[in-house]
Every structure is written in C-alpha cells, then in structure tokens.
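Here the structure is laid out as structure tokens; the discussion comes afterwards.
All protein chains but one are shown at their positions in the complex.
Chain nomenclature is as follows: A and B, assigned in order of appearance, with residue numbering initiated at 1 for each chain independently.
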Amino acid sequence: MPRINSPAELEAFRKDIISKRDPDKPCIAVCTGTGCLALGAAHVVTALKEEVKKQGLKTKVDVRETGCPGFCERGPLLVIYPEEICYLQMQPGDAQEIVSQTIVAKKVIDRLLYVVPSTDKDEKIVQESEIPFYKNQMRNLIGNNIKIDPKSIDDYLAVGGYSALAKALCQETPEQLVNLVKSSNLRGRGGAGFPAGIKWEFARKSADKTKYVIVNADEGDPGAFMDRALLEGNPHSVLEGLTIGAYAIGSHEGYIYVRQEYPLAVENAGIAIKQAEEYGFLGKNILGSGFDFTIKMHQGAGAFVCGEETALLMSLEGKPGEPRPRPPYPAVKGLWGKPTNINNVETWANIPLIINNGPDFLTSIGTEGSKGTKIFSLVGKVNNTGLVEVPMGITLRDIIYKVGGGIPEGKKFKAVQTGGPSGGCIPEEHLDIKVDFDELAKVGAIMGSGGMIVMDEDTCMVDVARYFLDFLSDESCGKCSPCREGIRQMLKILTNISEGKGREGDIELLEELAEATGDASLCALGRTAPNPVLSTIRYFRDEYEAHIKEKRCPAYVCKELISYYIDPDKCKACMICLRKCPAQAIIGGKNQIHVIDQEKCTKCGTCFEVCPDRFGAVTRLSGEPVPSPIPEEARIIAGKSKKDE
Amino acid sequence: MANKKVSTAAMGSSKIDKIIAKYQGNAGSLIQVLLEIQSENRWLPREALDKVSKKLKVPLNRIQHIVTFYKAFSLVPKGRHEVHVCTGTACHVRGAPRLLDSVQDLIGIRPGETDLDLKFSLETVNCLGCCALGPVMVVDGEYHGKMAPAKSEEVLKSYE
Partner (left out) sequence: MSEILLQIDGIEVKAKEGMSILEAAQSAGIYIPTLCHHEKLQPYGACRICTVEAETGGRTNLVAACVSPVQPNLVVRTRSEKVDKTRKILLEQFLAHAPDAPALQDLAQEYGADKDRFEKESSFCILCGLCVRYCAEVKKKNAVGFVDRGARREISFIPEIASKECWKCKECFPLCPTSYLQAAYHLTEALVFPSPSFEPASEG
C-alpha cells in the first residue's frame, strides 16, 4: 500500500475502494465485540464462513466481523446487507439456513427476528433500524460500528474516514479548529463535562515546543463499556479525532491510555495505529501538510483511579496512580511536566463529526448546556441491556422504557444509578428529567462517563451504597486521608447497617463523614465518593431506617437480615430444593415436607429460585422470626401423587 | 486452554532482558515492562523485580509499590485455572455476591488466592463489559453467563 500524500490522493483512493465494492453484494455483518464474543460470536463467524465456502459463494458473499452495535442483550447478532435484515441470538447451527435461505433464496428467517414483546400477535421486525431499541436512538458515533470491520482501514475510508483530518490539516488553521470545537459546545464525555474547546485552548496557549495529547480509555466504571465499544469497534475514528486535536494544540506526540482488561480494544487500536502509519495518516508530513504526529499505546495495569487525569499522567510516567493537586492543570504542566491535553475516547470520536459537519451538527442536538449525543451503557435490571446513543435532553424514562424496553419479569422500577461509583441513584419521581450534565447534577447524580444501571424492587439501596463504597475503598489510591479514612469509616457503617448492626445516629454520622470526604479530598474520586451514600439516603431513607430500626431488608438482599423458610402447607416434598441446595441445609425426603436447617443455610437463595412457581413454598423473611419447624411426625405427606414430584 | 502450564520457576533472565531492551531501558516504561513479564510468566518472581529495578534504575521500594498498587500484577504463582467472577455493578444487582459466595465455598479459596494444589486461582473483576450476561464467571478466558450459584458447581466440576 503506497502512502497517501495529499487530500486529493485520499479522495482518489477512497473512490477506488468504493468503486471496487458492489453495494448489492450480500454482506453478513456479525458483531464480534467483546459482548457477542462472550456469547459465542466467533463460532458463528466460523460456521458462516464455512457455509459460504461449502455453498460455493465465497466470491459472492462477504462475511464481515464488525464492532459492537450495542444490542448486547440479544447477541450474538448479525445484520445482512443490503436489506439490513437483523438476526438475533445466533447460533452456529443457524449458519446453513441463513446462507441457503436468506442469502440465496432471499427469504427472511422468522425465528431469528426481533419479536416485539407484549403484543398479542407476535409482531416481528426485520430491519435493524426499525427495532425499538435502535429506533429511539441517535447513533452518530456508534452507528458505523456494524458497518465496518475495525481491523480494516479501508472499511473506515469507505464510510468517509479521514476526510475530517484532510480538511483540518489542509483547510483550517489550528486556531480555527480550536474555535470550531469551542463553538460546537462539546463538553468532555469522561465525567466532568468540561468544555473540550476551552481545554484545547489552554493547551494551545501554553508556550512549549513539546506538548502531548492523550486518549483516556481507562474506562473503569463497573457496568460501563461505551469507550471500549468505540475503541474496539471504530478505532480509526478515535485516532482521527486525536490527530486533529494534536494539530490544533500543537502536539506531535500522543498516547492512548487503555486498560489492559480490554484486550480487544488494545489489539484493534494497535492495528489501527499501524495501518494509519502505513497510509500516512500518522508519522511525518501527514497528507502533505507538513504536520508530524505519532501515537503510542500505554496499557493501564488495573487501577480505577487512573481514569482521573492526573493519576493517569502519573501512571504514564511509570509511577503509582496517585493524583496530584491541580493547579497546575495538565494543560500547563502535564506529562513529564509538559502541556498536555487529555480527553476521553468519546470526546475524541466526536471531533471528526464536528469538523466534517460543522459545529451546528452538535449544537442542533441537545439542551441549552449539553450538546450532541451521549452514549450510555444501559445495564442491570432492564430488558434491553446494551449500548445506547441518545440525544442529550432525552428523558431517563425514554431511555429505560423506550430504548431499554423496561424492567424484566414485570418487576417494579426502583432507581437508576448514573455516573459510575461517583454517581447517584435516581428514583422514579425524577425519571422525567432531561438527561444532561446539569440536570443530573441537580438530582444528586452525575452524567459521569455514561454508565446507567437500572435497579428494580429486588435491589437493596443500602447494599448498593455499600457496594460502591467497597469498590471505592479498594480503588482509592490511599494517599490522602479524607478519602482513605472517610471511605473506610463509611463502609464500616454501611456494612454494619446491612448486617443488622446499625445504630441510631448512623445516618447522621454517614452524612458528616460524607461531607468531610467530599470537601477535603484531593481528587475527584474522593470528592465524589460520598455521592452513592448521599443520594441513597436522600431518596431511600426509609430503607436505611428499616435496616437500622427493624433489622429488616425490604428487598431481601442483605444476607444477615433475611431467612428462607419453607411453608409446610405449600411444600409438596418434590425434592428439587433439597437436591439443589449447595449447603445440604434442607432436611426432608420423599413424601416428607422439607425443612430448612437455619444453622446450615448460607442464604444463597437457590431453594427460592428452584421451588416450582406452582408450589411457591419457599418464602423469604426479613425483620421477623422464622417460625419453628413443624414436628417431624407432622411432616409426612400421605397419598402423594407421582405427578407432583 | 484447559491445561495451562504452571511455571513456578523464575522466567529466564534473557527473556526479561529482551523485554527491557524493547522499551530501551526507559524508566517511564516500568509498568509496561512489568505487564509484559506478568503476561509471559503469569506472576512476578522476586528475581524478576530485582532485575527490573537494576536495569531501569528504579528503586525497589517504588517497584514494590507499583506491583501492589496495580491489580494486574501477581506476586504469587497462579493456579492451572484462573477463575474470574465479575463483581461489576450490573452483575452485582443481578446476584454476583451470591455467585461469588458459592464459588468461594466450592473451591475453598477467597479472591486473590490460589489453592494449595495450584488448581484454581480466584479473582474478582470490576466489570468485564458483558453486562447482558450477568452474573458472569470467566474460567481460563471462557465466559459463563447468567450464572446461578447452583450452576457454578457444574461449571467448576468440568475443570481438572
């Protein structure tokens, strides 16, 4: 592959790629993102490729391994072009039928389609874009994921890739670019929501020959995988944004800081860097503009705090990820003491869109203070787990119900947790707020990087607060004392409450600790660590009080406060729970009513889950004593029919 | 993947030299060097740390801090099978704590530990990003989704 030396050569090359591609040629695009791979997508790809070969269609059909389109709940998924037929929950065994029926005979296979839930007649949807999960999104950033093979730079070029880079380097001055990003009102997608253009301007104005630009791909929030999907599904879009930013700021060296827990993102970004170097989009004299830029990749070694930008810099310098005080800000004194601009993956991926389509592209979408789209990972107790990209200003209710399909199993919604471990839990009453940086903050949560965890009636809010504090107590760097000691004490209190050892005054003590931790900690981790505690107290104080005063866990989650009990009137002695109990805590036998040995019971809940619904004999108790077991002689069930076994 | 070879001996020092050379002995690459040694050898023997300290001219106390600060590093040999239970938020609300409890009971070790037969190592991970599968357990890179405590027994039994 010869180097591309000018915007004209780029366009000629792009034309050449597109002309060699027949838009009517069938293409089976299979998602091979991490989620679908975990569900066996690799076997589906192998089966499809074999089948295509077997049926002698190797030159007539493409099988493309793509990035993640987001509908993880129904993976492995594939889309067949040009008709855009979407099949879900694929198995390797389906390959033969897909090739012979859909590809050859042009027939849609009904059973692989999306079925609209809760309609009387099974309404099925053929086209990907018509599925409610996708239909209610605005997929500016992740829309291309299913259309391209992330390992192929030609695929990226075919959808218009690197045209923004050419435009930026050859038609705009760095100052113009900074102004363009400023006028787009793009706010950083990593959490704090700081205006990206202003950040760029600071770095641009720092007078130093050596400057750095960095992609923060240390996505550590549990339950969040937006950045992974972008970096592994469309790595060139991130590289393109970074290179444009480097030119605007005056930097010639960039880093991608990516967590090593994302091996596929590491692999695909690595391949993308190599390809971009070969094509001349990185290196010396990019596209004949005279601008030089290189990108190195650095893997994080497993520390949540390194998502904080100053801790990230420490880690890049080969040190423990201990945040340092700001000021001085990285834009003045960053990596190795040089001016540095750090943006998160999604922020960088927005840049080519702004350059190509103008700042209005962003400002026409969203609310007063937050423009453009935002990717969320919608997870937890929601029907359509996955990655969703929506316009800023959409309501939480629309995200959870229209896109997410609501709560599974007819359960009741309790809260949605946004913003990762530093975020907050938002209750039903605030579901109609518009999702943007400022509105979320008003209800005690934050946008964060875009994690959105839905919780239903089976979620205990004290347990949720305890969970996040446990996470933070492990992930705090431990250097500054309000964070380390404050989290330690809050976690102790929360653990006590969840174990039935809570005392009057604990809530107030939590609030006092939260205030000191939030006020006096050095970095954002500590300053926001109280959020999960404060927001759960604010909206779910009654649950705290039930734990403290009644020793009762209303959601039946806190192990020390619940018991399992078999109702002797309902037990049919079917032996299922007895066999499945991992602790051998169930006493009973054939025709003998089962009884739980409370001493042995580990409260794993297996008996509750396996007891057939038609019996419903296993119940959960909390805040009340377990009735004493019925005497042994009363346990015999006479004349029991075989049917019930 | 079923039978990863367990190496308890220190890896060859020439291999370490090679890794260090790749990063041109740059002290800033300390974490990258350690990550590569960890990935080659699956744990960091003391000899390797001494060597890295000398070659990169980074004091041992800083290396000690780094290898205990970052979760990717292990200072003890790992078992034949690495079990990871995801304790990310999505898995947590879907019952990961109960899964972890039963896995601990079944293999008799806690997260961060390796059993005496070097059969299993158990770790928790904060999120694997396949939340649709939660609760998730990964054994030697193979994903087991929607795990209930009872199901984990079946899965773990299949590993020798």
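Everything below uses one rule, namely that a contact is a pair of C-beta atoms (placed from the backbone, for glycine too) under 8 Å apart; a residue touches a chain by one contact, two chains touch by 3 or more.
Computed from a predicted structure; not experimentally measured.
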Candidate in contact with the missing chain, chosen from B:26, B:39 or B:64: B:64
Which residue of A:240, A:475 or A:543 touches the chain not shown here: A:475
Which residue of A:177, A:349, A:513 or A:561 touches the chain not shown here: A:513
Contact with the hidden chain (one of A:236, A:484 or A:594): A:484
For chain B, the residues touching the chain missing from this view: 46, 59-62, 64-65, 67-69, 75-76
Missing-partner contacts on chain A, residue numbers: 303, 305, 320, 325, 327, 472-482, 484-489, 491-492, 512-513, 515-516, 519-522
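Convention: only the chains that are shown with their structure count from here on.
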Residues of chain A touching chain B in the complex: 34-35, 38-39, 72-73, 75, 220-225, 228, 260-262, 298-304, 315-321, 336, 377, 379-381, 385-386, 417, 451, 453, 455, 458-459, 464, 467-468, 471, 475, 477, 580, 582-583, 602, 604-606, 609-610
Chain B - residues contacting chain A, complex: 27-32, 34-35, 58, 62, 65-66, 69-73, 87-90, 92-95, 98, 101-102, 105-106, 125-134, 136, 143, 145, 148-150, 153
